[in-house]
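Here's a slice of the assembly, chains where they normally sit.
So that you can tell them apart, the chains are marked A, B and C in the order they are listed, and the count of residues begins at 1 in each.
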Amino acid sequence: MMTLESYLPEMLATRRDLHQHPELGWTEFRTTERIVKTVRALGFETIVGRALFNLDYTFGRNEEMIRDAANQALRDGMDAEIMKELDGYTGCMAIFDTGRPGPVTALRFDIDCVAVEEDKTDANEAWREGFTSKVRGLMHACGHDAHTAVGLGVARWIHDNADRLNGKIKLIFQPAEEGTKGAAGIAFSKNLDDVNYMIGAHIGVKARLHEVGVIRSGFLSTTKYNVQFTGVAAHSGSCAQLGRNALMAACNAAVQLMGIPRHGKGNTNVNVGIVDAGEGRNIVGAHANMEIEVRGERSEINAYMEECAKRMISGCATSYGVDYKIETAGMATSVVSDTMLCDLITEAAKNTEGVQRVFDIDACPGSEDCSLLMNAVQKHGGQAAFFFFGCDHPGHHLKTFQIQDTESMPVGFSVYVKLLEKLNATGC
Amino acid sequence: MMTLESYLPEMLATRRDLHQHPELGWTEFRTTERIVKTVRALGFETIVGRALFNLDYTFGRNEEMIRDAANQALRDGMDAEIMKELDGYTGCMAIFDTGRPGPVTALRFDIDCVAVEEDKTDANEAWREGFTSKVRGLMHACGHDAHTAVGLGVARWIHDNADRLNGKIKLIFQPAEEGTKGAAGIAFSKNLDDVNYMIGAHIGVKARLHEVGVIRSGFLSTTKYNVQFTGVAAHSGSCAQLGRNALMAACNAAVQLMGIPRHGKGNTNVNVGIVDAGEGRNIVGAHANMEIEVRGERSEINAYMEECAKRMISGCATSYGVDYKIETAGMATSVVSDTMLCDLITEAAKNTEGVQRVFDIDACPGSEDCSLLMNAVQKHGGQAAFFFFGCDHPGHHLKTFQIQDTESMPVGFSVYVKLLEKLNATGC
Amino acid sequence: MMTLESYLPEMLATRRDLHQHPELGWTEFRTTERIVKTVRALGFETIVGRALFNLDYTFGRNEEMIRDAANQALRDGMDAEIMKELDGYTGCMAIFDTGRPGPVTALRFDIDCVAVEEDKTDANEAWREGFTSKVRGLMHACGHDAHTAVGLGVARWIHDNADRLNGKIKLIFQPAEEGTKGAAGIAFSKNLDDVNYMIGAHIGVKARLHEVGVIRSGFLSTTKYNVQFTGVAAHSGSCAQLGRNALMAACNAAVQLMGIPRHGKGNTNVNVGIVDAGEGRNIVGAHANMEIEVRGERSEINAYMEECAKRMISGCATSYGVDYKIETAGMATSVVSDTMLCDLITEAAKNTEGVQRVFDIDACPGSEDCSLLMNAVQKHGGQAAFFFFGCDHPGHHLKTFQIQDTESMPVGFSVYVKLLEKLNATGC
């Protein structure tokens, strides 16, 4: 049997290659190609691209940008057959069926990057090691490159240890986690229907290098909306009365939304992050776009925020006599992990070489759309959990983000495979 | 035949008595009593109080204040029989039927005061002459005392000159002109159905002493609204989510209303004059009242303002999930006087002793609810006009307002009776 | 030695008398008279009324209402000498000096009522027992009557047990706790300079009957502000450009204040509870009053809210060219109790007859101005703590609020005297 350390070189190579070729959410064509080729070579069945999703819940897609990215990927040499299979969507579920009865365990790895221009100074380990991003303005500044690399490492371990395992293992390589856009389409698809255990992880966050944090409960429930107001243009000087002012509807909505009152039963948040309105200085603004998000400590609190937000948007449209459209652009929820799985993670982490501290987390601000996959599995009676495997990072989404991959990735990898050894062990 | 001058002493006595006993709109009980007794003694039929109005259009009544005022009037010695006839409403239409065929001419005199504490210094002619207001906080600071006195003078003149007149003459002593509350109920009643000529006047405004201004067209169309938002109270600290914030609906509505855009086809105005909202510092405000008004250069422009205002109020109620009620509290419109009557007024004024200048007015800001009476008559084919008879005043509604009654009232009186001599002359 | 039970009848009598004579914050003249007379009779020195406070920090006083209340109290038979001593201020610090060296322990009892009309049905124990409020619109609906009665019971116990005690004991009968107005003036006075132990308590809140809750840390830091905007009136129709719109400054400020963003490090709250603005429908509003409050989980978070609020008020005044005044109307802060005292309270509670549960509280929403007294003592090196002694209540400030006084008051009394037995025991 191969040692766990023996998987590291391939994970490093994968991670550093992906780090140089970051792709934004829904455009991870090259990344998906690499995943698909790798897992197929290891004997996994695959569900790829469009087939992975309930298309009613794939949020925040910019079809023009996606089309451009697909064309660029083809020009850069991507396999046209795989592109065809993807049918405009990215991501891959790799399924390993041991052929023996047993539970279905799903692990989730997210694969997209963020829109940050990477630091090209010696302060950045990727720069010192020569594997910084080759794409201007894009960077794996949240560590999803490491997630993917760990996932492919786990795939190889499954292949190598197939005869020690039973049941099925589903590795979910999920696109578009940033903005919580990608998970919902999988969560509301049929592809999780048979899953008994759903486990996800993130590098860094609240765990420093040599630490593992187990999320007993946490994450904010959140909904992202794109709002469009559409009015009627008119020359503001000579006939403003003929106009319908979408710009003013948006500005008033922004003002009102920021004032949604706190909920007495748990934390809330709201932000109007983008307002882009109007056609010209002396025109009654006929178009306005807003990008907003609400959050709540739990899903019912987030639902309160959603309801308030929708009411205000509707009210402002009424005030100015304009039409409006509210489009969900992302979604995540809060989680309560199952104790059995949390305890298994804790044990696995404690048995992992190099881990110096394992701790529980009961409240975790920020949102993570793996929560939707976890809730989906729990809803039909399965169990779910989430953990952080640490690294010393300066803050996610910063241009100086780094992860000490040689030390951090083995920890995530080890916890995953030890979990599989427990959950899908023959004889279990 | 009596000279016109011979009517002055009684007009002065009347005006100075009324000046000492000012009564706010809809509470002119004592004033109405005086009018009713006078005109009945002169052989006029009367329609008094409630019977004068279409009750669907009597705006801005504070029933509690009216009841208190009625009780006070009775305590002060008012005739209980007349009070009963009034049935809670003030005002009187005095009808003189000559018994001869001829046109029906209506003249309108408004009778209410304003809430201003009169200047009690030598700068004020009423103080120097010893007839200032005896009611704290109230004053005839708009000259309606003079209007009423002139109206009663005209009544006596009609009585004295009955055999020289034909047709019918209706003297409308209208309550509650301030805030444009009283005229609508008369305009939308049956009491104007037979009127052929409708003439109104105001002392002062744009006419100085010894001047007469003829309103060819003017006055802003206006609507006054009282707005109530009703939400749900809740402790703001512990359970704001259970509240529905009427205070915020009102504040947002105020902000939006002030921004109703200008109309390209004519002047507009809007004001939120009162916002009174909330129950306590740490309570989600469940009640909010606003007093607002919109104006437009013409009725269709005012209608645009009304529509915008209603939309905004409705929108803000939606935004905050509260109920709302919009109550019309006053109404007036714009006028275009009929040329024939304007020319007659001009001629009458030029033939009046002491008048040094007669001029036309084509645009008159401010609002006057006689406009509703004029429009009502014009709508069924009658004619209407309006004029100013001047005085040297420092500004209406000021505590120092004054009118030089011995000089100004005879001018108004003279124009009126000369008009009657033309319009209702036997032989016409 | 008298049993603790033997103190109950007098406490009941006191509480039920006070319940029938509730007095609002800063007007507790009759209540103070009763306290002063009682404690003086028991050998306490007193600091009363004005002398109790640093007058720079006495918030939320309505001097006209206070004057009226004082006059009424005199008419109702209050001792004129005591009224003179009070010099317009209520409250009393009763000081018992054992004459022996030892610590200075201060206990705080608040004495004011709330503006609630008491329930006069059989659902209310006070109604069934015949001691409901005799003052229309006022009620001891927060249990401060019981606090005062317990305080006077403790005073008698001190008198009875004087020879078993050393050091000094200061009983602070504090006015105007509601709205967190009264404590600051005492906290910033010299009267706490020598205090070693500061202990406060509240009936009910999170403790049910037969329970005692120990506040290890909690309460929201809060600041109450009265805001006045002063502009310039003008006729909105004819010369709005001459006005300065205080009403609009207030409405915009309300809108902005509700949108102060959440603080990432702890809970916050804000409420605009009252907006009262404008002089008339067609007048540019020249006056506006707002009553607002901000809260923060800790004082530095509240300070962030204060800063945002002040900036917005200032900004809105600038926007509309109006003057403004921000007046502090109340203040409280968060507390971290000292462990030694908390442990003593826990022990005292466990040793109290009838107590079935003693529990710690680490987070308590709502605000309590005893926090200012506690912080003041801690700031100079003293210790402080706070506890709840329970009752089965339907919610504070409700007209149906009740406390089962025969069972609840003995618990509070017992914890207090057991603390004194420990803290000020001779031989300690």
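To be clear about the criterion, a residue touches a chain if its C-beta (ideal position, glycine included) is under 8 Å from a C-beta of that chain, and two chains touch if they have at least 3 such contacts.
The shown structure was predicted, so the numbers you read here are calculated from the model rather than taken from an experiment.
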item: Identical protein chains in the complete assembly, only 3 of which are shown; value: 4
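The definition used in the following text is that only the chains that are shown with their structure count from here on.
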item: Chain closest to the assembly centre - both centres taken as Cα means; value: C
item: Farthest-lying chain, centroid of Cα atoms versus that of subunit B; value: A
item: Centroid distance [mean C-alpha coordinates] between subunit B and subunit A, Å; value: 68
item: Distance from subunit C to subunit A - Cα centre to Cα centre, in angstrom; value: 49
item: Euclidean distance of C-alpha centroids - subunit B vs subunit C, Å; value: 53
item: Residues of subunit A whose C-beta touches two or more other chains; value: 255-256, 259, 261-262, 264
item: Subunit A - residues contacting subunit C, complex; value: 255-256, 258-259, 261-262, 264, 267-269, 365
item: List of subunit B residues in touch with subunit C within their complex; value: 179, 220, 224, 236-238, 240, 247-248, 250-252, 254-255, 258, 269, 271-285, 288, 291-293, 295, 329-330, 365-367
item: Subunit A residues touching subunit B - in the complex, by the definition given at the top; value: 235-243, 245, 248, 252, 255-256, 259, 261-265, 284, 304, 311-312, 314-321
